[in-house]
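In this view, the complex is presented without one of its protein chains, the others remaining in place.
Order of writing sets the chain letters: A, B and C. Residues in each chain are counted from 1.
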Amino acid sequence: MNENNEMLAIILAGGQGSRLGKLTKSTAKPAIPFGGRYRIIDFTLSNCANSGINTVGVITQYQPLELNAHIGNGSSWGLDDQMGGVTVLQPFSSTEGEKFFEGTAHAIYQNIEYIDQQNPKYLLVLSGDHIYKMDYEAMLDYHKAKKASLTVGVIPVSPEEAKRFGMMNTDETDRIIEFEEKPEHPKSNKASMGIYIFNWATLRNYLVNSFSTNNELEDFGKNVIPMYLANNESAYAYSFDGYWRDVGTIQSLWQANMEFLSPYNSLNIGDHNWRINSKAQVLPPMYLTSTSNINNSMIVDSCYVAGEVDHSILSQRVSIGAGSKVVDSMIMPGATIGKNAVVDHALVGEEAVIGDDAVVKGTEDDIAVVGYGEVLGVKKS
Amino acid sequence: MNENNEMLAIILAGGQGSRLGKLTKSTAKPAIPFGGRYRIIDFTLSNCANSGINTVGVITQYQPLELNAHIGNGSSWGLDDQMGGVTVLQPFSSTEGEKFFEGTAHAIYQNIEYIDQQNPKYLLVLSGDHIYKMDYEAMLDYHKAKKASLTVGVIPVSPEEAKRFGMMNTDETDRIIEFEEKPEHPKSNKASMGIYIFNWATLRNYLVNSFSTNNELEDFGKNVIPMYLANNESAYAYSFDGYWRDVGTIQSLWQANMEFLSPYNSLNIGDHNWRINSKAQVLPPMYLTSTSNINNSMIVDSCYVAGEVDHSILSQRVSIGAGSKVVDSMIMPGATIGKNAVVDHALVGEEAVIGDDAVVKGTEDDIAVVGYGEVLGVKKS
Amino acid sequence: MKHNSVSAIINLVEPWEQLEPLTTNRPVGTLPFGGRYRLIDFPLSSVTNAGIQNAMIISPRSGRSVADHLRSGNDWNLDTIRGGLFNFPYNDLSLIAPQKKETLVHHYYDNTILFLKRSNSEYTVIMGTRNICNIDLRALLRYHQERDNPVTTVYKSIDAKDSDPDTTVLQLTDNGMATAILPAASKNVVPNDNGKFAKSLNIYMMSTVDLIDILKEANERGDLISLENLMLQAVMQHSANAFEYTGYYANIHDIESYYDSSMSILEEDNFRSLFYSQRRIYTKVKNEIPTFFAKSSHVKGSLCGTGGYIEGKIDHSVIFRNVFINRKSQIKDSVIMQGTRIGAGTKVENAIIDKNVVIGPNLQLKGTPENPLVIGKGKRIFQQTEVSNE
Partner (left out) sequence: MKHNSVSAIINLVEPWEQLEPLTTNRPVGTLPFGGRYRLIDFPLSSVTNAGIQNAMIISPRSGRSVADHLRSGNDWNLDTIRGGLFNFPYNDLSLIAPQKKETLVHHYYDNTILFLKRSNSEYTVIMGTRNICNIDLRALLRYHQERDNPVTTVYKSIDAKDSDPDTTVLQLTDNGMATAILPAASKNVVPNDNGKFAKSLNIYMMSTVDLIDILKEANERGDLISLENLMLQAVMQHSANAFEYTGYYANIHDIESYYDSSMSILEEDNFRSLFYSQRRIYTKVKNEIPTFFAKSSHVKGSLCGTGGYIEGKIDHSVIFRNVFINRKSQIKDSVIMQGTRIGAGTKVENAIIDKNVVIGPNLQLKGTPENPLVIGKGKRIFQQTEVSNE
């Protein structure tokens, strides 16, 4: 019974995700399948719903067809609320010209009209490409308690990892006093998760002023946070210490899938008190033939397994022929693997076809990738 | 029980509608209110649903927020079918670059990926800005019977009107032998309604070839139809003789609203066998005070009338103060008119405010327009 | 979880005999009211406006009119994956065969317990439909959480002289606790110094665990009494916090009170208080065309639904959706429900005309404010001799 629409969430789902190579050639990163029956954005959308946030804008621009079809009217997450719900925000034109989105903060600026319509007090800015479970309402409570103008979600990282992140240096009250992008010599262990709560009126002011004066605040990390600190806005770091993974590279996407396989994964996917929902399709049950051999693996509806599956994830409608062996791999929906093939340390894209006797072999440091719809060899039956 | 997805409908709703002036400054033309509780696109969407077309793509680009919110998941028209439904198609980016839409045919070309996913046999191309009731299934039957490659919906017009239309000159079998854009001396009375049925595979070929050779087929009227005729494709005209209005100008929009007021309008809005649906909002009933005086007018939910309303249409949430007089006008949702004001021969935009004693007076040939949210004078109470 | 912290039970098993013929084929809860609503819309909208996601409807008889109106619950935002609307028909004990009753002993509250357990809610609010109000259930919850008694109940302060002998009122202690809910005629309740009674609105808030216990105990005892009576017992047993509701209020218990309440909505203050507060009233969405007012029409001080066609004169009346008022007819101080047609030259005064009635031309239908004429659903009247109160 929390009040409606106090906080609006905006999920930035427009990036090309070019570090995912072949996998994002024809689809947006947040729509990439994960863990057998999810897509990456499901985690953020479910977090919103579970945090009691009813109104969510998803900003998208790159190859949005699959993502839009996945999100639909938001009903899969209970976000088809009459007083809110999910709105997909794509580029558009106006009397001022065409509105494409040049950066994270610019995307917010271009969609100011939508945000004003919702008239939120707080704006929660999220990425659509992280795997985690987080209660944004607790973060909002913190933001209110600190009387902050901006709260940044941070996660502890090792000095080694810190070199890849934007680092928040704080005083003893957790107020952010300095922001360093990918520092060589990190002064703290607080890495930005790319999760922000803003007082909307304040952020709106900064954005409108900056874009009307050509002093453009294109990006939150590069421009907005430094501007906030320069202007002495009260910015605080909110520490999160649960499971959190950025899955922006082939390597990290594979790694997170393999971690997902462990029954002891701290993500705790089976927790009924914080469900991760996805667009559910009705498909027949999985069919495991008398030649199948499955170990340490996750399998979902409508899979057909006649071969061997070891420490791997099979998504919906995946088919593994007799004599084939799938090891340490994640197979995305609709991919079919013929007979006597080998798939090892690989990510196999949706609807890919791996023919009979084909071999797809990566290593722990160099994961093999088969693109969406890619065809390797010939599948005879 | 017609087969699913044989024909896909694409509604072109991306135009700016600049001839509607103030009214389309911040909204797309198809989202303009009509007839008290409709928006223009409701007629086309309802025609699709009533014709048994389950899958509809709405291509939009200019100020789409209100239009998108109106369309939602299509459930208002029963178009929330699990096997189809409405998809709103907006500009996006891909590895090939940013995809804005330069013309009607170009918009189809840019959305080829979506259309291919639906895999239709026939493509029905529609405009989102006409007021009419038409059974597209009957037109498809005609298209099949003629074994046509293209069928164009045409309506009889006078030689005078023909100068404003694209005219189809046909032989005695209704095969189109010539197309003339706005001819000075029309040879036929068959004006194109901007409604096309294409065999998708053929059109797809033309589009892909032309855009890959820089011989660009940007527009259906200007480029595609001439190309079809030049190549001797079998193109037929399908005659429609019901009520049909293009409401692309202030004058024609006002005129169509006034025609809508007549109980003898051949559009027959009350016909239960061809319902025009719209996104329904739950609002309290209209409240007519003891000082109200209403004649020859249409009024809907949540209106408050204390003044005089004569031969006018009031949309939802319109309020007319005591002593005011509204004549020969169409008032859009949420507009409020103060006390002792006069509104005569006018279109009043959504959420406009007309103050006490204000006078908005147009003539039959020069309709007055009050823009969305425009404030005229001061409303004291 | 967060969204499920309160669930709601709306109880449609309510006294209906005095509202006949309006309630011959529908429970009190689906009685049309206010031009486009039904009584159940008011508690259900309170539920929606409080963000409650889980609601159970207890219906008497087959509940077909209830199911028709509510469908999936979508119009009240009650069909998301986070909860839903559950309709449980056939709970009216007076309609159950004696041998069937035997099988119910120890199981009468099973469905309710199942619903409450599945709801995972912390609190439950129980409401009837015959008291029309627009209550803020979030405020009620806060009031309940801040106080000690296991149950919170709600009252409206009314003039004692406006009460009937069987109006149910709270027996309040000096520190504002309710110790019982009794008929106004009981010698155990007296008006306060201002001559006011605390009229019970038949709304109860309590922890879901406590409610499950109450129902389980009733099952164990083999009770076959209505949920409403169980709540009265709970108030007697534990005392209750008493929350005062101060907005628009009407109680519908007989034809006259239904008529008076309908007329009271025509006062602009009441209309605005009920329909234009921050808390909207939801109902089943219908796609209707605009109402057309012909040149000859003459409408004053009235409410009108959409889809109508008005040629005649309407004064101080509530006109529902899709009503057809022919030339030279006159409607005054009346309620005309959905789909009804009034013939040319006919005069209607102090009348309640139910849905889909056809009244022929040049007839006189007159009641009095104290005894309004009621025409039952679907009637066809073409002769003056057919006009009679039912």
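What we mean here is this: contacts are C-beta pairs under 8 Å (C-beta built on N, C-alpha and C of every residue); 3 or more make two chains touch, one makes a residue touch a chain.
Quick caveat, the model's predicted, so the values are computed rather than measured.
S.K.: Pick from A:Asp219, A:Asp301, A:Asp356 or A:Glu374: which residue touches the chain that isn't shown?
M.R.: The one listed residue touching the chain not shown is A:Asp301.
S.K.: Pick from B:Ser76, B:Thr170 or B:Thr336: which residue touches the chain that isn't shown?
M.R.: Of all options in B:Ser76, B:Thr170 or B:Thr336, contact with the hidden chain holds for B:Ser76.
S.K.: Footprint of the hidden chain on chain A, which residues?
M.R.: On the side of chain A, residues 35-37, 76, 263, 269-270, 275, 277-278, 280-282, 284-292, 294-301, 309, 313 touch the unshown chain.
S.K.: Kindly note down the residues of chain C that lie in touch with the hidden chain.
M.R.: For chain C, the residues touching the absent chain are 62, 64, 67, 71-74, 79, 81, 84, 86-90, 97-100, 111, 287.
The rule is simple: only the chains that are shown with their structure count from here on.
S.K.: Select the chain whose centre, defined as the mean of its C-alpha atoms, is least distant from the mean of all protein C-alpha atoms.
M.R.: B
S.K.: Taking the mean of the CA coordinates per chain, how far is chain A from chain C in Å?
M.R.: Going by mean C-alpha positions, chain A sits 47 Å from chain C.
S.K.: Take the average of all CA coordinates in chain A, do the same for chain B, and state the distance between these two points in whole angstrom.
M.R.: That gives a centre separation of 38 Å.
S.K.: Specify, in ascending order, the residues of chain B that touch 2 or more different other chains.
M.R.: none
S.K.: Mark out which residues of chain C touch at least two other chains, giving numbers and ranges.
M.R.: Residues: none.
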